[in-house]
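Only one protein chain is missing from this complex, and each of the others stays in its spot.
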Amino acid sequence: MHIPDGFLATPVWAGLQAVSLPAIAWTARKAQVETEESRAPLLGVLGAFVFAAQMINFPVGVGASGHLVGSALLAYTVGPWAASMVMAAILIIQALVFQDGGLLAFGANTFNMAVLGVWAAYLPYRLWGGGRARRAAILLGGFCSVFAASLAAIGELLLSEVRIPSEAMHIALFVFGVTAVIEGAITLAVLEAVGRLNPRWVKAPEPMGRPAFVLLIALAAVAAFAGFWIASTRPDGLEQLLQNAGIQNLERKYLAAPTGIAVVLVLCLFLWRWMSRPRSA
Amino acid sequence: MITGPPLVRVKNLRHRYDDGTEALQGVDFELAQGETVAILGPNGSGKTTFLLQLNGLLRGEGTIEIAGLPLEARTLPLIRKMVGLLFQDPDDQLFQPSVLEDVSFGPIQLGLPQEEVRLRSEEALRKVGLTAGWNKPPYHLSAGEKQRAALAGILAMQPRLLVLDEPTTHLDPPARRQLAELLHTLPQGKLIVTHDLPFARALATRAVFFVNGVVAADGPLDEIIHRYEWA
Partner (left out) sequence: MRLSEFHSHVSLDHWSRHPGWLQRRDPRAKIVAALVLLFAVSFLPVELIRIGLLLAALALLTALAGLPVAAVIRRALWVLPFSAVFAGVTAIAGDTARAVAILVRTLCSAWVVVILAGTTPLEDLLAGLRGLGAPPFFLVVVQFVWRYLFVIADQAHRMHLAAHARGSHKVFHARAGSVAVLFARAYQRAEGTYRAMLARGFRGTLPRSRPLRFTLLDAAIVTSALGIAVCLVEIARR
């Protein structure tokens, strides 16, 4: 879900810009140093592939069709860091040329789909992608990728005081669940087909050290908590807020907000990456 | 007759791919300065693999000399300057946002000063007959124009040898004729892999026939076409 400009409150979109833009810059600089500029054509062409693939109809039932988002597929073929960057590249083109997603909201959309979407996909794959539950891991990865991104988007809207009545919330969550399941299914089907064409195109889940492992579990727990908290408390919390809150209370709300959790998430990411550096190939 | 070392000398070239395919099984070949040769043969006979060896994109066993210079790691930059390789799909080669920037890519990589880059690029574009639309993105061009733009990109590096891999595949008959006429005016030696016999006839009198990774025949074009019933 690409959030356009004009929806998010200033602290929300500004905060996420402040988080996402440095994250992308950091990822890009890392990618440039680690993998040479020769990777640029590959990442670009695969980005073009994902963009094009996003428009392909996958029939999933009577009259219904699903579409691929691609964060998970990218994470499993070029690794999570490159995948983040490629998704961000796709998003900026969508924002500028197709007006799909805003420019001020770019940070939010990037955080949802290029950061959260990619890492939420990579986590199950890293944990279980190397074993017998590989297919389940991929399905789960695809699911988490879209579900987490969607939840984050809803969370950002709610934080910006966009009204979403509880019935609509339930419908939205249901729709997210369905699209997330479809993402898992499409990702698995395509990844397996790609692997049959050339096994080297599918990245093996990278080995990590133990402390990093624990940290990643913590990261997962925090992400899950944030997601559920937004989903479960917000509809009621919003009523509450509208009763007691005036403009003055906005600041307090933001302090306690999932935006803060988002910052923690990103800090965890950076910390994990720093810790796993000596062990990377 | 042109004296001096042959433009291309290949001796006992072998290449095996990662999956075990023996793509080249001992190729011997020579090309004189300024000579044009058509490379014919069935698909999978090693023609493209052979081409990719000539500027070191693929490395096999055996010797390759371009204008007397042996192809090895340290001579690669110089070899790539001398050998201009035109790929089959121009979309793979035109990767810059505008035609002019794409043609300038080669000279810039050669480390030439800005003014020289500009001169060479503009001259190359004029030579291939693209006099307008230099700032247009490549996807605005027709297939024939794209192929010519790709050729300009190579000519801007002033190569001594042109190697073309099935250049007329995506072109309509008028574009094919135009390309043949254009190539005819260029003094470089040319190696042309093609299935397009009229095109081959327009440019070459000598042909080489690949079968199973070796040169099975080397002689006059028409004779080879006749011998292998390649028409």
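For reference, chains read A and B in written order, and residue numbers begin at 1 within each chain.
By our rule, a residue touches a chain if its C-beta (ideal position, glycine included) is under 8 Å from a C-beta of that chain, and two chains touch if they have at least 3 such contacts.
On a predicted model such as this, the values are computed, not experimentally measured, just so you know.
Of the listed positions A:45, A:175 or A:204, the one in contact with the omitted chain in the full complex is A:45. Only one residue in the set B:7, B:27, B:52 or B:164 touches the chain that does not appear here, and it is B:52. When the missing chain is restored to the complex, the residue among B:44, B:97, B:173 or B:198 that touches it is B:97. Contact residues of chain A toward the unshown chain are 4-7, 10, 13, 24-25, 27-29, 31-32, 36-38, 40-49, 51-60, 68, 77, 85-86, 88-90, 92-100, 102-104, 157, 162-165, 168, 185-186, 189-190, 192-194, 196-198, 201. Annotation for chain B: contacts to the undisplayed chain at residues 52, 55, 57, 77, 80-81, 83-85, 87, 89, 91-93, 95-98, 101, 104-106, 108-110, 136-139, 153-154, 157.
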